[in-house]
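Shown here: the complex without one of its protein chains, the others still in place.
Order as written gives the chain letters A and B; numbering starts at 1 within each chain.
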Amino acid sequence: MRRLVSLAAASVAMGLTLTACGFGGDDDGGDGGDGGEGGSTSLDLLVPQYSDGTTALWEEIIASFEEDNPDITVNLEVQSWDNINDVIRTKVQAGEAPDILNIDAFSGFAKDDLLYPAEDVVSSETMDDFQESFIENASLDGTVYGLPMIASARALFYNQDVLTQAGITEPPATWDDLLAAATAVSELGTGVFGYGMPLGSEEAQAETSIWTFGGGGSWTAGDTITVDTPENLAAVEFMKTMIDAGATQPDPGATDRTPMLDVFVQGQIAMAVGLPPTIGQIEERNPELNYGIAPVPTQDGSPVTLGVADHLMAFRNDDDKQEAIRAFLDHFFSTDVYLSFVDTEGFLPTTMSGAEGTANAERFADFLEVLPEAQFYPSTNEAWAATQGALQSLVGQIQTQDAASVLQQIQASADNA
Amino acid sequence: MTTQTETRPVRRHSRRPRGGSSRWGTLGRALPWLGPTLVLIAGVVFFPAGYMAWTSFRDLSQFGVDNGPAGLDNYTRLLEFTALSRVLTNTVVWVVGVVVVTVLISLGLAQFLDKAFPGRRLVRLAIIIPWAASVVMTTTVVYYGLDPFYGIINAFFVDIGLLDRPYGFTRNAVPAFLTAMGIAVFVSLPFTTYTLLAGLQTIPTDVREAAQMDGAGSWATYRRIILPLLRPALAVATIINIINVFNSLPILQVITGSIPGYNADTTTTLIFKFIRADRQIDTASALSVVNFLIVLAVILVYLRVVRPMRED
Partner (left out) sequence: MAATTTSPSADPAVLQVDGGRPARGSRGRRRVLMAVAGGVIALVFVLPYLVMLIGSFKSRAEILQVPPTYLPQEWLPSNYVDMWSTPETPLPYNLVSTIVISVCATLLVLAVAAPAAYYTARFRFPGRLVFLLLVLVTQMLQPTVLAAGLFRQFVTLGINDTWLAMILVNSAFNLSFAVWIMHSFFAAIPRELDEAAALDGASRLQILRRVTMPLVWPGVVTAIIFTFVACWNEFAASLVILTTAENQPLSVALTKFVGQYESAWQYVFGVSIVGIVPVVILFALIEKRLVAGLTAGAVK
């Protein structure tokens, strides 16, 4: 009885506050807070942090945009890559998506029917300027939703001095060459490891994809995710061979990509798969490193690489913002603004005018060369996000477990999604 | 003074407030004292808690769009999760191990810091630091120090000959889990020690002196006199530790986050693997509800067995 009374009191108190909170109210108080006075529009822009210059770069772009469009204000929110998925999920769940988002994958949002089709939010000139392969990768069921924003590809970085020391004259082109070269380096006994294999949760899906694509494998067949296939198994088994032969750094299963590349930059790992920004890191950290860039070794030596594109996308929140969004995105993709972004962040451009105008053409020649052979993640497949997560958190187990059973576990996660 | 020492301070003090005997009357008198707490909790906590429970019965897309009711699907998916038993075992080891070790060390530390010695103030200040620092940062710096390549702690072990070459403390499930437990104890010590220290301060010196005069040895004095008087502080410290350690996310996330598989996961870190890796917010909500029920049950059992409130 006593308990009942106090429970009743508690629930009355709760009821009062909830009423006061106006919970459940679908009053459009969402954007009432920030200045929607007169004809002015405000846009929320959520972006990830690519480098320490990202915030400043966006602020510059926004300033020049607001100068041209005094009736539009853009609210910038920058989040680290570690956190941006949590932030965007919370916002979407609460029905408070930003107006424009910059992130890797767009398909989940498109599936949830949250996005404007790309052609509704950029001019046809902007639309026509995107390179064909990227547009394909930004479409879902024939409609383009993502605006390919920046791209990167992977290539093999090798330490020339260490390879020479180990008697290797040419960068490896096939898996067998790679195994031989890496083993030779490890056997030097200098403490330098042959090949850096990052299967920690940070980017295990990238390293694995490089191997499976290089063995002619694929993550999809039609509409289904296919992890446990003979080609993929052969690739993963070869990865395990590398590990068992001592050709990699210790504990590859729990090594993350970024720290591994740091170690490569400092000359303690002879070969590793890197990205365009790796060049900048070497220049900054260890300019004396005598290194070269070669296509990623594959099973038979034919060139394949993993391509990755990040996208901009526009959320359908209020119809009256569509024009403002279009103005901003067109501004962003105008050649000068776009190149300032891509060149400063050190990525590959996704537009044709960008490819012509980029100041980094020479610097990134090795990557631009392999880009036509690039394969992408099947990120338009609904189950890919979960598959990628499963790859990140499970594939490193090949260090201690049988490759086939690890792939089966990942396949199970994909089937469950 | 005499009355004070003769009173066992933990004796039950509850009594009914003076005045009207009706239940509503007493409740009415309690409300001004308790009301603000209730309002704040009801206003801020109830909605998100209810929201969490509600989403555990919904079918949510990977970005949180609601696709309708899911019945018990999310809970069924949990039961079908293959690594569940390992994760539950880890959780028990994690909570029991960390809390027991923390409390034992803290009892010793509090006793030590209760005595006067030169520099005590500085030692007390030093002990507060792990508390002042954010858990994430403490964990990050240890993780950094234990890195096999650029870690200072690992390099130190090699330099003093303890290791032949750097060891991957944070690269394999078992050593990483133990490392995480060590950090969890480390960051829990300041609060626990201080609660116990504060508890010791409320024990009048003459109580101890009286005991000493009886001729009781120090261990006997401690066990029979001090420990019982410390009971309220000890109970609160233990409860808070159980809850905090159970819900602790950052330590395991930083230390074991890059390790593949579920061998180093507790139910709390599993929630985040569901959210981040598997993109199953709804399953994660279901696990959160289960997680909450587990800790609630543990605390209820604890309260029943230990009876820190001395209610009956």
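As a working rule, contacts are C-beta pairs under 8 Å (C-beta built on N, C-alpha and C of every residue); 3 or more make two chains touch, one makes a residue touch a chain.
As the structure is a prediction and not an experimental result, all values here were calculated from the model.
Q: Per the definition of touch given earlier, which of A:Asp71, A:Glu96 or A:Glu187 contacts the omitted chain?
A: Only one of A:Asp71, A:Glu96 or A:Glu187 touches the chain omitted from view, namely A:Glu96.
Q: I'm checking contacts with the chain that's been left out. Which of B:Val65, B:Val95 or B:Leu109 qualifies?
A: Checking the options B:Val65, B:Val95 or B:Leu109, the one contacting the hidden chain is B:Leu109.
Q: Even though one chain is hidden, which residues of subunit A still touch it in the full complex?
A: Spelled out for subunit A, the touching residues are 1-3, 5-7, 9-10, 21-23, 25, 29-30, 32-33, 48-56, 75, 77-83, 86-87, 89-91, 93-96, 258-259, 261-263, 266, 268, 275, 277-278, 281, 284-286.
Criterion: only the chains that are shown with their structure count from here on.
Q: Averaging over Cα atoms per chain, report the distance between subunit A and subunit B in Å.
A: About 36 Å, centre to centre.
Q: List the residues on subunit A that touch subunit B in their complex, please.
A: Interface residues on subunit A, with respect to subunit B: 1-2, 5-6, 9-10, 13-14, 16-18, 20-21, 23, 85-86, 88-90, 92-94, 108-109, 111-112, 114, 199-202, 204, 250-251, 253-256, 259, 262-263, 268, 385-386, 389-390, 392-397, 399, 413, 416-417.
Q: Given the complex with subunit A, which residues does subunit B contribute to the contact?
A: The touching residues are 23-24, 27, 31, 35, 38-39, 42-43, 46-47, 60-65, 77, 147-150, 168, 170-172, 176, 257-261, 273, 275-281.
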